[in-house]
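Missing here: one protein chain of the complex. Every other protein chain is in place.
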Amino acid sequence: MITAEQKPIEEIREMIAPYKRILVAGCGSCVAECAAGGEKETGMLASTLRMAAKMDGKDVVIQEKTLDRQCVNEFVIQLDESIDQYDAVLSLGCGAGVQAVAEMYPEIPIIPALDTEFLGETMSQGLWIENCLGCGDCMLHYFGGVCPLARCSKQLLNGPCGGSMDGICEVNPEVPCAWQTIIERLENFKALERLEEVYPPKDWSKKQGRGPRKIIREDQQR
Amino acid sequence: MIENNKLEQRLKEGAFAVTAECGPPKGADPEAVMKKAEMLKGKVDAVNVTDNQTAIVRLSSLAACSLLKSAGLDPVLQVVVRDRNRIALQSDILGAAALGIRNVLCLSGDHQGFGNQPEAAGVFDLDSIQFIQVVKTMRDEGTILGGEPLSKSPDLFIGAAANPFADPLSFRVVRLAKKIRAGADFIQTQCIYNLDRFEKWMEMARDRGLTEKVFILGGVTPLKSVGMAKYMRNKVAGMDIPDAVIDRMEKVPKEKQREEGINICVETIQRLKEIEGVHGVHVMAIEWEEAVGEIVEKAGLLPRPRS
Partner (left out) sequence: MTSDKKPVLALFYCQNTHASGEDERQALEQKYGDSLKLFPIPCSGRLEPLHLLKALEDFADAGYVITCPEGACRYFEGNLRAKKRVERTREMIKSIGLEEERIGFLINSKEGPKPLTDLADEIMDRLANLPPSPVLGPSVQGRATGSRQRSKGDKV
């Protein structure tokens, strides 16, 4: 899932300050799962912003609507019926959602209410961790199901570095050393000797190609 | 044999080699480098120049190596993969060779979050082991990554770092083997204070026949004070300073602690000389280069042979 966190209210208020009729647009997918931009959070943010406007004596209309998915045009288009009432959209979608709305309604300014963070996993309630870089060339089978690019601070493909102590990363004591985990996993599979080979340099062209990456599936197209 | 390479020559003759570390200044200040060059000249076989160590911006390692070279020293260019992608790394290797630099130490580098540019993007396009392999291929095959030929190969003696004190111990020797397989000619280790653990690591390296394939230089750093010892133990990742060392520093009065630090360092070198498979010592006197001469002398390693 794509994770995100809400920007500070002060920052959001600054960004929406020039506008008088604002649609606060939530998204019911990934950002709802990580409690950043779902229906609840959208309601809370809109309510808070309305209160702030009243306290400032500002005559501003702030309304909310949560789409099932902000990054899919079929859902974005549901804004058609009301979009003309607004002079700005404050989106609680991830970066992809914000851009999908902007693409659909290029004449209306769109403002991000969230900072999009990473591709991650819900480890437990209220805890999300990054574990995928979206590199375009998955190697997880080789590293015992642990991605060294996403989870090693130095992105070592031939780790661990010299700073791994007691299974903890030298860069952040709250983070387990990804390489310690890789070694333990491969020990379980009796495949530790795999790590004696030098793993070759990563082909980054699969992540940073020429401009944004694209997936085309003719069988899925109309 | 690489021409004009004192370090390689010394090691291949079977002598106990001595290298030291020189940290470039935080400014465009060639005199600071030359001053350190004067301190180290005649005391060591080669001088490592750190590459923005602890992720703090300093005069470039390549430039400082060139200055040392002009002062008649044999520099070891430290290069970290933190700040350069594969294009820049390979380019710098060619540049270094063209300037007559004959040794390179391939490193990951301290994470950018530790230094004075914590907002920097970490590059880490290659890791240190891949980088070693790239340099070796450039030297031995005359090609860059992807196979394109070079008009002239860089003639370099390739080094790598090893930390015998990090975890997991069993994997530390695997990693050493991997660095050798990738192409390391020599190894400089993390600072040694825990000699027992170092000896265990060396034994494991010998068992795998690794000491026959690579020259190992044991790293030492003289402690300036008990405060420094505690700081390194508690704050520096991958550092193993036993309580006995801290106690020893604590027992002497403050004004004698530098002397005691030098004594510990000299004793460590004496023991390193006795360990089978240790080919030399790498003295990292952090911002204390003037101590190197004294340490080397007390350890009975002077005069250095002239080549």
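Order of writing sets the chain letters: A and B. Residues in each chain are counted from 1.
Note that a residue touches a chain if its C-beta (ideal position, glycine included) is under 8 Å from a C-beta of that chain, and two chains touch if they have at least 3 such contacts.
What you see is a predicted model, and the numbers here were worked out from it, not measured in a lab.
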| item | value |
| --- | --- |
| Interface partners of the hidden chain - shown chains only, full complex considered | A |
| Which of A:R21, A:K40 or A:K206 contacts the chain that the document leaves out | A:K40 |
| Identified contact with the non-displayed chain, of A:M51, A:M123 or A:M139 | A:M51 |
| Chain A residues that touch the omitted chain in the full complex | 8-10, 13, 40, 43-44, 47-52, 54-55, 57 |
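The rule we apply is simple: only the chains that are shown with their structure count from here on.
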| item | value |
| --- | --- |
| Centre-of-Cα separation between chain B and chain A, whole angstrom | 40 |
| Footprint of chain B on chain A - complex, ascending | 153-167, 170-172, 177, 180, 183, 195-196, 198-202, 204 |
| Partner chain A, residues of chain B touching it in the complex | 82, 86, 108-109, 111, 113-114, 122, 124-130, 133-134, 145, 161-163, 166-168, 171, 174-175, 177-178, 181-182, 190, 237-238 |
